[in-house]
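I am attaching a structure below and will ask some questions about it afterwards.
Missing here: one protein chain of the complex. Every other protein chain is in place.
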Amino acid sequence: MPPKVLLNKCDGCKAEHEPLCEQVCPGNLMTLGSEGKAICRDLRDCWDCMSCTKVCPQGAIETRMPYQIGYHPAKLIPMMGTNRITWTCVDINGKVERFIVKNRNEEEDED
Amino acid sequence: MPSSVEVLICRCQGSVSGEFEIERLTKQLEKNKRIAKVHVLDHLCSQEGMKKLNQLVQVGEDSGLVVAACAAESLQNLLESQLPALNIKSQLCSIVPVREWVFWPSPRPRATEAAADMIKMAVARVRQVKDVGNWSAKGAVVNRLRCDKCKRCMEECPVDAYSLDEEGYPCANPELCQRCGICVGSCPLQVISLPDLRIEELSSEIRALKGDGSEEPTVLAFCCEPLTYPALQEKVALGMQLPQNMRIIKVPCMGAVNTALISDALSAGVDSVVLLGCEHGPCQQRRGDQLTKRRLENLKETLERMMFEVERVNYIGWPEASSDGMDVDRNICNGCLTCKEVCPYNAVIPEVKAVRGAKRIIAERDPLACRACGICTVACPSGACQTYALTEAQLLDSLDAACSDTVNPVPNEMVVLCNCQGKLSEVINFQSMKDNLDKQGFRHVIEVSQLCTPDAWRNLAKQGSHAALRAVVGACGKSFFGSRFEAFQKEIGLDLSYCAFADLLEKAILWPESPTLATDAATWEILTQSALLRENKKVNGVRDLELAGVEQYFSSYITTLRDLGPNPFKEG
Partner (left out) sequence: MSNSIPQALQSVQEVQLETDILVIGGGNAGCFAAIEAKKINPDLKVTIMEKANIDRSGCLAGGMDAINTYIPEGKTPEDLVRWSRSQAGGILREDLALEISKNLNEPIEEWERWGLPIKKNEDGSYKFRGQWDIAIQGSEMKPILAEKTREMGVEIINRVVATGYLYDGEKVVGAMGFGVRDGKFYVVKAKATIMAAGGAGGIYKPYTNDGNDCHHQIWYCPFDVGSGYALGIRKGAEMTTFEMRWSAVRTKDFNGPIDTISVCYKTPMINAKGEKILAERYKEFGGDKAPRYIRASAPMEEILAGRGPIYVDTRQMTPAQIKELKTDYLNERPSFVLFLAANGQDISKEPIEVYGSDPYIVGGHTASGYWVDTDWQTTVPGLFACGDVAGGVPNKFVGGCCAEGMLSARGAIKYIAGIDSIDADLSAQIETEKARVFAPLFSDSDGVLPHWMEEKMQRIMDEYAGGVHQFYRLNEERLDNALRHIRMMREQVKYLYAKDLHELMLAHEVIDRLDVAEVLIHHLKFRRETRWPGWQTRMDYPEIDPTLDCFVNSRVNPETGEVEVFTRPYEQILPGDRMKPTL
């Protein structure tokens, strides 16, 4: 049932013409609901590409595996940094894994 | 991006170098591939020091310079004026106040490593400076190539400086933009920058934070330029001990801190991020604190889902800020609302409050509107309106001192003047100042040459063996005051509460061409401070309390962090 919008966090990108998730969704699936919050038109049509989850400025979208192919309640949460993403994955047994990936070139760190 | 970065360490006439191993530091820095050269010199803020700087630092057009010295504003001004001659762009020069953040109030363990850490952070930042053509920009600049027109910047800009250009991109009007950086902090794609506030630079600086190699938790503290940075500096000067591995980054407003930067810090293994901002401050960067808190709430919720300890991210409203401006003493206020009538900013709101069990109308301050002008303090018939940071008594004393020709010093009041190895006496006529003070009745005026050194204090202690109760210290910069004082307090027998400080360097800089004016101004400053000393006790009492409060906060916070253990991202 991807993506799940956390209604207490989503601010509809302050009711701008198109919230960021709506702007980026490659499948034209995200849109602004009547409550002024983002909604996914059709969960079945989502590719789980996580573009909306990554772009949401409020961290208000969580991508979930459809139950038909994965059990509850696993999580994969990106935290967007400057030119990098910090991922946290929590499996159904509560095991936590963390990953940091660079997504843009920049001046290399050296000691 | 600068092709190379050089580092200059000011030994501050021995007062810095005495406390850490300068050679070890130099060697450590020279190992860093990003640093081309390391220079060391004495007293950079002097004319001699500046001359030396010109000889030492000879770099190309696009080179960067990191200066490890003190936080003195005067040094910044001096350096700024020298940069063109050095062929260095001001964006490519960064001053690291190692004196304040590492060596004061007393040298901390692993000071050398701490200084190296801070310098490397600054180098990392300077390395990221890009000539994106907006160095001369007056306000916020949106990178249109990456902007997706979400308009959050427009929404959150406190002064409505944003409008849409013909292609629909938000664009800040430089005439209106106050450079508060709130849009920089708001942008989900991190594509907005101010000339001196670019996320890539800050990110690089943050990721260079490694700590001093000890087990102590690392803390990244964002401080705002108008309030908490100077306030923290003052606290440190007054003797407050900062957490050992706390590193400070100055931003115009807490609202300028993009959550991406907090994410950068946490994922780089920094144990904690603290945002030291105001609390409903009367600051012109309105709503910065509220916006930031909202953003932090969101981030914390995400962190919670990430099974990450939310305690590692904190907003701290600076205690002083909450009361800065008009403050109504409920016990005295009679509800006449004269303050409301006279207030030019509409900052008074009548409120019904329970006072001593009864409901009464009390004037309340609108923290966003109040500009701390003090008009209500003067007008209030019951004396309930106090303008914080300048109580009525202080105000009157200060006026007294300014208006009267003679000041009657308390017996045994001492004035200590430092001529900074003759550098201050190049502009200020110390003899004439001493004569003047003598006429005003000051019997213990002592001129010293290097008040910043331990030796000077010891000598002073010998001279002040008559156990003076009060003293005005006139020396080279406000941030200097206090630190040494605490350390040598016992030797001199002075109580911190009975001491005032007069910034002589400031006066010397104001009138560099006119020794007469500078001397008068300096003398007047000493007289004013002396007058203020008489009512100082109360103020100092408040300060001590807050000082203890902030310090206590930090120490208990560090205990929390120690209990949490290292940042889970450190492992991976």
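We call the chains A and B, going by the order they appear; numbering starts again at 1 in every chain.
As a working rule, a residue touches a chain if its C-beta (ideal position, glycine included) is under 8 Å from a C-beta of that chain, and two chains touch if they have at least 3 such contacts.
Predicted model only: the values in this text are computed from it and were never measured.
Touch with the chain that is not drawn comes from one residue among B:31, B:51 or B:146, which is B:146. Looking at chain A, the residues touching the absent chain are 1-2, 18, 23-28, 31, 41, 43-51, 54, 63-72, 74-76, 78, 85, 87, 89-93, 95, 97, 99, 101-105. One chain is missing from the display, and on chain B it is touched by residues 144-146, 148, 572.
The working rule: only the chains that are shown with their structure count from here on.
A separation of 38 Å divides the Cα centre of chain A from that of chain B. By the touch criterion given at the top, residues 1, 31-34, 124, 127-128, 148, 150-152, 155, 188-190, 199-200, 202-204, 207-208, 210, 258, 260-261, 263-264, 266-267, 298-299, 301-303, 305-308, 568-569, 572 of chain B touch chain A in their complex. Note for the complex: chain A touches chain B at residues 6, 9, 13-14, 16, 19-20, 23-24, 55-60, 62, 75, 77, 79-84, 86, 88, 90, 96, 98-100, 106-107, 109-111.
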